[in-house]
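Here is the structure we will look at, set down as C-alpha cells.
The complex appears here without one of its protein chains, the remainder shown in place.
The letters A and B name the chains in turn, as written, and every chain counts its residues from 1.
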Amino acid sequence: MKVSEIAALLKSSPIGDAEREIYGVSALEAAGPSEVAFVEGARSLDQAKASRAGCLLVPEGVSLPGKTTVSVLNPKLALIRIAGALHPPASPPPGIHPHAVVAPDAKIALDCSVGANVVIESGASVGEGTHLSPGVYLGVGVRIGAKSILHPNVTVYSGAQIGDRVILHAGVVVGSDGFGYVFAEGRHVKFPQLGKIVIEDDVEIGSNTTLDRGSLGTTVIGQGTKIDNLVQIAHNVKIGRHCIIVSQTGISGGAEIGDYVVMAGQVGVGERAHIEDRVIVGGQSGVLPGKIVRSGSVVWGTPCRPMNEHKKTTARLAKLDALAEKVQALAAQMAKLSS
Amino acid sequence: MKVSEIAALLKSSPIGDAEREIYGVSALEAAGPSEVAFVEGARSLDQAKASRAGCLLVPEGVSLPGKTTVSVLNPKLALIRIAGALHPPASPPPGIHPHAVVAPDAKIALDCSVGANVVIESGASVGEGTHLSPGVYLGVGVRIGAKSILHPNVTVYSGAQIGDRVILHAGVVVGSDGFGYVFAEGRHVKFPQLGKIVIEDDVEIGSNTTLDRGSLGTTVIGQGTKIDNLVQIAHNVKIGRHCIIVSQTGISGGAEIGDYVVMAGQVGVGERAHIEDRVIVGGQSGVLPGKIVRSGSVVWGTPCRPMNEHKKTTARLAKLDALAEKVQALAAQMAKLSS
Partner (left out) sequence: MKVSEIAALLKSSPIGDAEREIYGVSALEAAGPSEVAFVEGARSLDQAKASRAGCLLVPEGVSLPGKTTVSVLNPKLALIRIAGALHPPASPPPGIHPHAVVAPDAKIALDCSVGANVVIESGASVGEGTHLSPGVYLGVGVRIGAKSILHPNVTVYSGAQIGDRVILHAGVVVGSDGFGYVFAEGRHVKFPQLGKIVIEDDVEIGSNTTLDRGSLGTTVIGQGTKIDNLVQIAHNVKIGRHCIIVSQTGISGGAEIGDYVVMAGQVGVGERAHIEDRVIVGGQSGVLPGKIVRSGSVVWGTPCRPMNEHKKTTARLAKLDALAEKVQALAAQMAKLSS
C-alpha cells in the first residue's frame, strides 16, 4: 500500500513521501521504512521525531517536519483500520476436515471451516463463515452464529448459545457446571446445573477462561464485552454490554455487572454483588457478596471503596508506624502533664 | 411427573392440584405452570406468593394458600432429588469411538463410554460406567474407578489414581509436574517430580483447574471434596474430605488441609501451611507459609486473622484519615498546653 492509499482510506491527505510503499504496521520504536506506526501522547511524539517509520499516523494539528505523516482524528483507531487492510486475517479454507467427527444431524453452514479433531455432537448448529479450530468440542444442541472463531481445544458444553463474530481463544470452556452443593448428612450433594449460557454477538474471550452455565437460570455475557485470559465467570452471572474484564478476575454466582463496566486484573466479585453501569474496579479489588457498587463509581481495595478514599488510606497506611509513635509520644507528654 | 408423584418421592403429601403435570425444575422467579421450584428463606417466601410455578417445595410448617405445595424438611435438597428424577443425566452409549486411540493393554470396563480422539496409554485402567469425553488423555498406568465422568480435553498424567464417581470438568490437568528447582551455578535445576496423585471417590473438580503430582510424596484430594474452576493445587498437597474450594484459590506445595474446610475464592495458601478441620477462609485471604490455622476458626485477610478482628481492622482503616487528623489536633493542643 502506498502512503497515498493509506491516506485515502483514512479520508486524509499525506504529508511527505506519498509514493512510499508500506508493507506492515509496527510499534513506533520498532517501525522501519516500509512500516506505518501511530503517534499518540507527548512521550510518543518525542519518539516519533527519532522514528524510522515510513509513515506516521499523527493526531490532527501535529506536524513532524521531515517525516511522512497522515493526520487523523484518532491515530490508534486509524492504525487498526490500516492493519486490517495490510494484514487481513488469514481465513482457513471452508470445509470439514476428514478427521473431524460431526454428528449427522448437526447443521454446519456450507462455508464454515471445521478443523481436524473437531467433535460436534447431535443437534448442534454452526453459522456461516464460522471457524472451528482443531480440537474444538461442541456438545449436544450447541448453537454458534456466523463469522465466529473458536481457537484450538475450546470446549463448549451442551446447549450453550454463542452469537455472531464471537472469538473464543484456546482452551476456553463455555457452559461447565456451576459450583453449587447442598450440605446434607455430612457430605456435599450436587445441586442441579441445568441452566443455560448465552454469549452474545461480538464478545471476545481469552485463553483458558472458564464460564459456567446457570444452575437453574442463565449465565449471560452481553454484546461486545471483552474478557481476558484465565477469568472465571460463575453460574447465573449476568454481564452487560461492552464491558472490559481483565485477566484472572473472578465473578461469583449470581453477580450482575452492568454495561461499560471495566474491571482490572485479579478482581474478585462476591455472590450476588451488583456492579452498575460504567463502574471502574481497580486491580485485585474485592467486591463483597451482595454489595451494590453504584453507577459510574471508581472503586479499589478489599472491601472496595471509592478509589480516592482507598488511595488516601493507602498513603496513610505507609505512615502508620510514624502515627503510632506520635501517639506514644503524646501519651508520654500527657502523663507528664497530668502528674 | 404428577405433583402427587413428586410428593410421594419426597415422602410427603401435596396441598393443592395433585394431578398437575410437572416437566422440569426451575428457579422460583422463572418457574412456569409445568415446573417445580423450591422456597427457602424469608425473601424467597415473598417471591413464592407471586410465583407461577406449578409446584412449590416449601419448608415444613409453611402454607401458601392458593398454591400447589409439597412441604419437606429441606426444600433445596428435595429439589435436587426431583431434578434427578425429571432430568436424569444423559449417559452416552457405551463403547469405544473408532477415533479413540487405546493402548492394547489398557483395561477398559465393558460399559465405559470412550469418546472420539480420546487417547489411553499403556497400562491404564478405567472402571465400569466411566465416561471419557472427546479429547481426554490418560497417561501410562492411570487408574480411574467406576462411574466417573471426564469432560472434554482433560489431561491425566502417567500414574495418577482417580476414584469412583469423580467428575473432572473440561480442561482439568491432573498430575502435572510440581514446581520445584534447586538453584545451582546460576540456573534452576529441575527437582525430580516422581511422586503420585490420588483423587478419592466423589470428588468434583472445575474447569481448567490444575493439580500437580507429588515431587517425591503424594498429592491427595480427599473423598467428597469439591473444587471449583481455575484452582491450583501444588505438589504434595493433602486435602481432606468434604472440603469446598472456590475458584482461583491456590494451594502451595506441601500444604495440608483438613476435613470440611471451606475456602472462598482467590485464597492463597503458602507452602506447608496447615489448615485444620472445619476452618472457613474468607475470599482473597493469604495464609502464610508454615502457618497453622486452628480447627474450626474463621479467618480473613492477608496475613489471615480471625474474621471478627479483621473486620474491625477494616472498619477502622476506613477511618484512618480521621484518626490521623485527630492525632494532629491533639498534638497541636498539647504543644499549646505545654508552652
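Keep this in mind: contacts are C-beta pairs under 8 Å (C-beta built on N, C-alpha and C of every residue); 3 or more make two chains touch, one makes a residue touch a chain.
All of these numbers come straight from a predicted model, not from anything done at the bench.
Taking the complete complex into account, B:Gly268 is the one of B:Pro59, B:Gly145 or B:Gly268 that touches the chain left out. Only one residue from A:Ala184, A:Ile292 or A:Ala324 touches the chain missing from this view: A:Ala324.
Only one of the listed residues, B:Gly171, B:Gly240 or B:Gly258, touches the absent chain: B:Gly171.
Summary of contacts with the chain left out: across B:Ser12, B:Ser113, B:Gln161 or B:Asn208, the touching residue is B:Asn208.
Although one chain is hidden here, its contacts on chain B can still be listed: residues 99, 101, 117, 119, 135, 137, 140, 153, 155, 157-158, 171, 173, 176-177, 179, 181-182, 184, 186-192, 194, 208, 210, 212, 215-217, 230, 232, 234, 248, 250, 252, 266, 268, 270, 284, 286, 302-303, 305, 309, 312-313, 316-317, 319-320, 323, 326-327, 330, 333-334, 337. For chain A, the list of residues touching the undisplayed chain reads 24-27, 30, 37, 74, 76-77, 79-80, 83-84, 87, 90, 97, 99, 115-117, 133-135, 151-153, 167, 169-171, 202, 204, 206-208, 224, 226, 228-230, 242, 244, 246-248, 265-266, 283-284, 314, 317-318, 320-321, 323-324, 327, 330-331, 334, 337-338.
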